[in-house]
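A single protein chain has been omitted; all remaining protein chains appear in their positions.
Entry: chain A
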Amino acid sequence: MSATGKPRSVDRRRFLTDTARMAGGCAVAGTLLAYLARDARALPAEALRPPGALPESDFLSACIRCGLCVRDCPYDTLKLAELGEDGPATGTPYFTARTVPCEMCDDIPCVEACPTGALDPGLKNIDDARMGTAVLVDQENCLNFLGLRCDVCYRVCPVIDEAITLEPSHNTRSGHHAIFSPTVHADHCTGCGVCERSCVLPDAAIKVLPTRLARGSSAEHYLKGWEEKERKGAPVVEGIIDLPDRMPEIPGTSSEVPAFEPAFKLPGGGQ
């Protein structure tokens, strides 16, 4: 009994120590790997994912790094991230708008090519793609904002007059010109990056950023009164009094605007 019992317990001890050692080693290695995995989630702002790409965290679980999207892109837009560059997770596809933007093919071959659905096959209309959002990041250098008619970003935009419009306003510097400010409407912007690529400045004044960086968000409970009014077709609060607007007094125009007169004076109040 004891003769058979002893080696068995030694076996068990060895099994337990071996298992503990392996488990410990794997815990260390696994932690390092998990750290790497977490690190790889930080997608740099200038690296944009192909159209239809799932949200970054989902994308990293779905993309098998096969490169089929890169091969089927007819414009040399997509690249696979290489090991060691401080960029997207190694092997995943991305593009840099300033270098080669997305040309927004009607048949979306990259999405067609993706075998796993990391690029959502539900994306049928390229205008629904949201690779990022264009932002006019530098009004001080933008030629249109300086009062010139550059308009390049506006004119190259594949979703012209919807994603980017030119909003005229008075040019107070010259006094008799207009400023046509390029204005991005995020609802229509696909984030293709053609505007950024085409900006004539040495560094683009309009850039496509990941939406998380490009946009704020509206609080859920925040209602816009004018929209609510339009939806209801009537003032939201019945019988609300519209008080007269009080205009600021501008010197030299007092002849047209009556001088300020308090609505009532405090009794016995001095001037």
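Definition applied: contacts are C-beta pairs under 8 Å (C-beta built on N, C-alpha and C of every residue); 3 or more make two chains touch, one makes a residue touch a chain; residues count from 1.
In this section, contacts and distances are computed from a predicted model.
So one subunit is absent here. Using its UniProt record, which name fits best from "Quinol dehydrogenase ferredoxin subunit NapH", "NAD(P)/FAD-dependent oxidoreductase", "Sodium:solute symporter family protein" or "EF-P lysine aminoacylase EpmA"?
"Quinol dehydrogenase ferredoxin subunit NapH"
So one chain is hidden, and I want to know which residue out of A:11, A:85, A:128 or A:161 touches that hidden chain in the complete assembly.
A:85
Of A:34, A:200, A:213 or A:236, which one is in contact with the hidden chain?
A:34
Would you mind spotting which of A:45, A:66, A:100 or A:178 touches the chain that isn't drawn?
Counting the whole complex, the residue in contact with the absent chain is A:66.
Pick out the residues on chain A that sit against the missing chain.
Given the touch definition above, chain A has residues 18, 22-23, 25-26, 29-30, 33-34, 36-38, 40-41, 57-58, 60-68, 70-72, 80, 82-85, 89-91, 113-118, 121 touching the missing chain.
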